[in-house]
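Only one protein chain is missing from this complex, and each of the others stays in its spot.
Think of it as A and B in the order they're written, each chain with its own count starting at 1.
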Amino acid sequence: MSETHAEHEAPRSFIRRYIFSMDHKVIGIQYLLAMLLLAVVGLALTVVMRWHLGIRTVLRPETYLSLMTMHASLMFVVVTVTPTSAFGNYFLPLQVGARDMAFPFLNMLSFWVALAAGLVLLSSLIVGAPISGWTAYPPLSAVGGVAGPGLGLGQTLWLVAVALLCVSSMMGALNFIATTLNLRTRGMSMMRLPVSVWGWLTAAVTGLLVFPVLSAGGIMLLLDRLGKTSFFVPSGLYLGGEVLPHQGGSPLLWQHLFWFFGHPEVYIVIVPSMCMVTHIMANFARRPIFGYRYLVLSLFGFVTLGGVVWGHHMFVSGMSPYSGLAFSILTLFVSIPAAIFAISWLMTLWGARIQFRPPMLYCLGFVSLFISGGVGGLFNAQSSLDIYLHDTYWVVGHLHLLFAMAAIFSVFAAIHFWFPKMFGRMMNDTLGTIHFWFTLVGAYIIFLTMHYMGFLGHPRRYAEISQFDFLKPAASAHTLISVVALITAGAQILFLFNFFWSLFAGRKAATNPWNSTSLEWTLPNPVPFSNFERDIPVVHRWAYDFELPGGAQDYEMQTAPGPSMDGQTGKGVPTEKST
Amino acid sequence: MNDSSATSAEHSDSLKPYMGTWLALLALTLLEVALGYVSMSQELLMTLLLCLSVVKAALIMAYFMHLKHEKLTFVVTLVASLLFIMVALCGLLPDGLRMLTLGR
Partner (left out) sequence: MTSEPALAADWSGGKSPYAVSHLKLGMWLFIVGDAFTFAALFVGYGYLRLGHPEWPRPFDTGSILQASLMTFFLLSSSATMAVAVAKARKGDASAAVQHMVLTVIGGLLFLIVHALEWRHLIQQGASLFSNPWGVPLFTGCFFTITGMHMAHVASGLVVLLVIATKLKHQHATADHVEVAGLYWHFVDLVWMFIFPLIYLLSMRTR
């Protein structure tokens, strides 16, 4: 595109170039580093909590609940932001062949607002974090400090952070959609986009549709706290020795609004993760993706179904059995697009000569976790089963296996895969492999044990279980989980060391070290300020022309002319004359 | 359907469509107010008012916001996403009736 921002020159001053930068590449790295920081804090909280639960009781119950809330909220921000805003920011413009995002200034603003959200969230840890969990269910979260520790200023700050995150996500979503639709280079038809771009686009569309609903809920909750309205507070609530003045609201309204956002939010996280994994996997399997068109179709399925299944988070809140049935059936439908992805992965891997480099290992780990965790989802989806499982450790295990671990594995895969392009150096393969096995085995032991504890009937969010006879058998499980969790958390040091050591001392990377096909690998290291130094290349094929018969090279870059395996050769490619 | 003629149509000199839209919107508003004074059930009134409001919104979008002159694919994308979320959101409304029977 010849418009606007294409011609801007690289700013000279350090501050404009690396701090308040409008360059999508710098912003992507800023996002990545900021989220790494939040993830480390979130992990540290886990260590404390696991120490408390399985080894020695060190926390007061309310402190435990505060830490639990903060762990969940921080990690929620990390997994929401990292796949799309960090990697999407860096690689979406490169993969579609653009010089920058459509709105570079908005992009910068979006990062700084997200950072502010992170800092406000951390500051609520300092003033006393809320104990209401990451879902902030009223009335606990709606009536102020009288309801419990951390529910005064801490909860207000938490809500402000959520509001900031909404604003930042809206700005990001606008930018991603406009860039993907308007800034593709010639020949880059929608059906030639790398799957990763489809994932980022889907996440942006979903975010645009549902973050506003969370903002509306957040505004109402803030007004309940600060303006003494009663949107979410029922009449006659008796707290702290007196009847609260609130009248006539419904806590269930918050649950509806929150989960109307909250369920699609799962897809905002996992869909770009799945798509990045698909993209990276094809590269290391040296195989074309199986069923590209069906993957794209199933993305539409995720967006649509995501909007109509929020009720399955509320089975235990009680609902009409007819609504329960409807939500159950709709939720089970989600397994269709999910299964399409799983089949595509397995078929892509079938008979392939897989290169077991770290990015691929994390992808395989992702697939494994996604399928194992997804099977648990079939149980949760049915209201009759979910009523027993919902408030137990089963759901904790399910959520972490499918949502948290899988998303983090995709982030690990993406970091190892794109590190050479982002920083011009390779990460260490041996360290990556060791880290992968520790994390994968650790994740399975921890979270499968939690599924088992769910069957025992171990409730979630209990700081202390020694008073309950029926939970005696769970004590040893807690110890097992804690020991494994501490080891797994320790293994993350390997990753951090590998990351920062490779940043400075890693082997210098070639332009295209993985023999990959998409546009970012045509660019030199480091990527020039305006990405494509002369003209933006014209694209002639999809990104998955691997396994070509004959010839010395088993792949073709997207820029290479000639027949392609994408089934749409020659169609839709404009002629070479300039527009 | 107007399609590939795209943005060029809006350059016509006439301001008549804007005046017409403005008058139509005012007339619909008057109709709404008048309906408020007719005795009927609250449900019927709400349905009628909502229908009129959707018409008004469509007029604003089509003429003032020039959607009439945008490409059909653009209009379909926007309207489809707007309708999808709004209809889905309405799915939580029936649950409000539960407040009538709970704890009272």
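Here is the rule we go by: a contact is a pair of C-beta atoms (placed from the backbone, for glycine too) under 8 Å apart; a residue touches a chain by one contact, two chains touch by 3 or more.
These numbers were taken from a predicted model, which means no experiment stands behind them.
Chemist: Thinking of the whole complex, not just what is shown, which of A:R16, A:K228 or A:K472 touches the missing chain?
Modeler: Looking across A:R16, A:K228 or A:K472, the contact with the absent chain belongs to A:K228.
Chemist: Out of A:I219, A:L239, A:L385 or A:L523, point to the residue that touches the absent chain in the complete complex.
Modeler: A:I219
Chemist: In the complete complex, which positions of subunit A touch the hidden chain?
Modeler: Touch set of subunit A with respect to the missing chain: 1, 3-4, 96-97, 102-103, 106, 170, 173-175, 177-178, 181-190, 192, 208-213, 215-217, 219-220, 223, 227-231, 245-250, 253, 256-257, 260, 539, 571-574, 579.
Chemist: If the hidden chain were put back, which residues of subunit B would touch it?
Modeler: Listed in rising order, the touching residues are 1, 3-4, 6-7, 10-11, 13, 15, 18-19, 21-22, 25-26, 29-30, 32-33, 35-37, 39, 42, 45-46, 49-50, 52-53, 56-57, 60-61, 63-66, 70-74, 77-78, 81-82, 85-86, 89-90, 92-93, 95-100.
Heads up, the rule we're going with is that only the chains that are shown with their structure count from here on.
Chemist: Where the CA atoms of subunit A average out and where those of subunit B average out, how many Å apart are those spots?
Modeler: 36
Chemist: For a test of understanding, state which residues of subunit A touch subunit B in their complex under the given definition.
Modeler: Touch residues, subunit A against subunit B: 205, 209-210, 213, 234-236, 250, 252-253, 256-257, 260, 304, 307-308, 319-320, 323.
Chemist: Taking the touch rule as given, give the residues of subunit B at its contact with subunit A in the complex, in rising order.
Modeler: Listed in rising order, the residues are 81, 84-85, 88-89, 91-92, 94-96, 98-99, 103.
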